[in-house]
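Mind looking over this structure? Questions follow.
With one protein chain removed, the remaining protein chains of the complex are shown where they sit.
Going in written order, the chains are labelled A, B and C, and every chain counts its residues from 1.
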Amino acid sequence: MTDWANILINAGLTALYLFLAICVGLLFMGIARKVTARIHNRVGPPIYQNFLDVGKLLAKKSNIKHNWIFDFAPLFALAGVLLALAYLPMGGYRLLSGDGDLILLLYILVIPALGFALGAGASANPNAGVGVMRALTLMLSYEMPFLLVLLSLMIYYNTASLTTLLEKQMHSVWAIDVLPISALAADIALQGMMMEKPFDIPIAPHEIASGPLVEFGGNYLGMLMLYSAGSIVVETSLFVDLFLGGGIVLNPAVYGILAYVVNYIVWFALIFVVWMIAIFINAVFPRFRIEQAFKFYWKWPTLIAALGLAQAYIMSVILGVSV
Amino acid sequence: MKEFELFVGPQHVGVTGNMMYHLWVDGDTVVKAETHVGYLHRGFEKLMERRSWLMNVALIPRICVPEPDVNEAVYAMAVESLMDWEIPERAKYIRAMVLELARLSAHLLAISGYAGTIGLYTIPQWLIGDRDYILDLFEQLTGARVYHIYIFPGGVRWDLPNGFLRKLEKVLNYLESRFKLYDDLLFQNKIFFDRAPDVGVIPKEKAIEWGVTGPNLRACGYAYDVRKVDPYAAYPDLDFEIPHYPKFGDFEVLGHGCDCYSRMVVRRLEMEQSIRILRQIIKKIPDGPHTLKLPNPLAWKVPAGYAYARVESSKGEYGYLVISDGGKMPYRVHVRGPSYTHGINVIEKIAPGLNIADFAQTAFSLDVCPPDIER
Amino acid sequence: MTPENPNPLPSIIPEKDWKKIQRMLSKRSLWMVHFCTGCGAMEMPPTMTSRYDMERFGIIPMATPRQADLLLVTGYVAVKTLKRIVRVYEQMQDPKYVIAFGSCPINGGIYWDSYNTIKRLDKYIPVDMYIAGCMPRPEAIMDAFLKLMKDIDEGRADGWLRYKKYYEKYKANQRRVFKRWDE
Partner (left out) sequence: MNAVGIFKELGIEYEEMKVKGNKDPRYRAKVDPEKLEDIILKFKNNGFRHFVALSCVDWIKEGNMELIYHLFSYDNLEDVFLSIYLPRDQPKYKSLRHLFPQIETYEREIHEMFGVEFEGNDRLGEFILEDWEDMPPMRKDFDTEKYAKEKYGSVPLVEEGGEKE
């Protein structure tokens, strides 16, 4: 009996947790639209606009029939992002964890892109095909600096587990204080990961009519919108977890439930800041061509990340100041 | 990889208006392009043969939507040639003023469309917002925002309203103060420098032969402008320069000319010249009648003959060949739109070899306006 | 093709309330197709941008018809364009709405005697809202959007249902003006 109760409570908590994360993502999309509108000198939609959009899309029915892979693709993308959400600590709370989950997370982040690729392939629309090719190339380009950044963190903190990483940051200082160079490289990589300008190449509407999304409509598009809301949280939260200590200011072991609430609020504020930086950059830059983005990523951010790696190596291995 | 077909348009964000480019793409590179037009064909030339000389004034602005005034001006000039009318000086100045305002608004639209294609959505928001002040001026002057029907054979419909020139001066000052922002955001943007130069190049030696005109020709390094080579309205009395590659003033000269970058910078510099011209007009505009004393408009008989009039629109040379057989209606009107060559012949020739990411920006930098292709 | 959107949760939400919720949501988030069918598209940029800003009402342009709910037929419709408009309209997902823009789709406007423009749009696809004028000012466009929202809320914007009901008749009319469908 108690087992069942436990499972039910756990399931409820999980659902609430993922639901909250998606809501935060949708709210962020609305805020981004409002902020962008203010930069454009206009009023902009209400910040809850994206909730209405998602509701409308989910209430619509999609009449587009290609094959079952196409139907499966949005689910695949959404499931991928939910899994990533489950693995990411948000305000110190996380559903799943394990040793070496820093590397696992990298692979989970690829799942949604595969979902897009499946859907685009099934729809046989050339625009979608080009868009997916671009998305995969873009992934290949930002992953180079990002891997170097992860490596520097692993060397400095001597762990491949996110939980340990957070704990170590909680007991000393945030990683951004000791590894600022790596943090800079990670933020540039983050811009590409979130597909904000100048790296919104895969969905460029003027070139390929919104790319992988071109065939999706109705409730499929609604699911994809939920996916993108979730991925905003995943990506900003990833940065916060890696470099800003996951927003953990109070030790849950000492303060209990209060710590969770405070940490969640701090985490929210931190991912908001990271998101706003991305939005401001988004508003004032045109987009690269894909090969320019590739060259850019393999040049400057990679160089910066390599510098960060060297710093981490010198500090931890040679000077031995690692925590 | 086998080449695949890509249809840009008619329902697509990357086309200027309602037309279609049919691309054959290999990997990321366009190997062949074909333009398909006709989605906006209304048979203007046929309809004009069925309407009287004066009724046509209401019809023609609809040929080119972003810049309707050139149609009115060029039609009026052609009819005046046939009638042998010399219009009053004040009307000439007012026409020049209207045409320059139209050029400003069309360039603002062209630049914002271009910025949209490379993904800078802040520029369209600002520029089109600012363009509305020019439309407000038009509204005060003519009563309409888009189709003004203001210039007509013999002069202009009515005189300037009170205080119009003062308001014009204010708008010019405002626009000039905004140019700095546009430059910071677009014309000095690093990614614009990365993307635009040496993209969509028209071979310089072929440019004239291919029928390239207007800012696109000037971006190739020829300082040809109908306002100088075949002057009309009040332009002979006005002092202005023709910006052309490589004379870009404060702007950097990147690339080798004839590319998207030069075309956009030429447009940007032309806006400055338009403001300069408008300032001179405000100072120099003479008093006097704004129109000739016209005969009964219902019974206009235009002497038989051929007349060709041309003006410099924001897109290039705009001309009407008007043929009269002495009747109450034109016998034949042929509209020579600048986009006719840019949108079909030029783009089909320069598209092979372009990256598909650059196709939209090339099409927008040529400033193709489909309604004046098919009319 | 099912005629209407089925209610996914029949036991929790009654059919009537479900439709109400659906209408309430779709009225506040009308996405329009980015399709400049005619010269009226000239007044769309000012409506979209900083001076008039239609995003206030949740209306944004969408790149493909699959994602959109609202089709604006901006101005005269040439026969060649009508074929594309029908294609776009049929690709849109239900519920979908059409606004005919300017005097030309109402009665032909200034092109009443042109050989290449159709005179009345509602003979070929159902129209939910007309905006008169040549060209309609941005204020008129915004007004039409607000009126359409009200119509949707009250269930009067039922063009997509009429298209299904009189599908054969609409198709017959379309076939009269274009000979081929293969292209």
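Descriptive notes on the structure:
In this text, contacts are C-beta pairs under 8 Å (C-beta built on N, C-alpha and C of every residue); 3 or more make two chains touch, one makes a residue touch a chain.
From a predicted model like this one, the values you see are computed outputs, not experimental measurements.
Looking at the complete complex, one finds that the omitted chain is in touch with B, C. Across the entire complex, the residue among B:Y133, B:F152, B:Y224 or B:Y261 in touch with the chain not shown is B:Y224. When the full complex is taken into account, the listed residue touching the unshown chain is B:Y232, out of B:Y133, B:Y232 or B:F248. Residue B:H41 is the one among B:H41, B:H244 or B:K315 that touches the chain missing from this view.
As for the chain not pictured, it touches subunit C at residues 19, 79-80, 83, 108, 112-116, 118-120, 122-124, 126, 155, 158-159, 161-162, 165-166, 169-170, 173, 176-180, 183. Against the chain not displayed here, subunit B makes contact via residues 37-38, 41, 43, 45-47, 49-50, 76-78, 80-86, 208-211, 213, 222, 224, 229-233, 236, 305-310, 317, 319, 321, 323, 331-332, 334, 336, 340-341, 344-345, 349, 374.
Everything below uses one rule, namely that only the chains that are shown with their structure count from here on.
Centres computed as Cα averages put subunit A at a distance of 45 Å from subunit B.
The mean-CA centres of subunit A and subunit C are about 36 angstrom from one another, to the nearest whole unit. Looking at subunit A, residues 40-42, 205, 209 sit in touch with two or more other chains. Annotation for subunit B: residues touching 2 or more other chains are 12-13, 125-126, 129. If you check the complex, the residues on subunit C that touch subunit B are 33-39, 41-43, 45-46, 48-51, 61, 63-65, 76, 78, 80-81, 84, 88, 110-111, 113-117, 134-135, 137. Put simply, subunit A touches subunit B in their complex at residues 39-42, 126-127, 129-130, 197-198, 200-201, 204-209, 283-290, 292. Within the complex formed with subunit A, the subunit B residues making contact are 4-6, 12-14, 25, 28, 115-122, 125-126, 129, 185-186, 189, 191-192, 194-195, 355-361.
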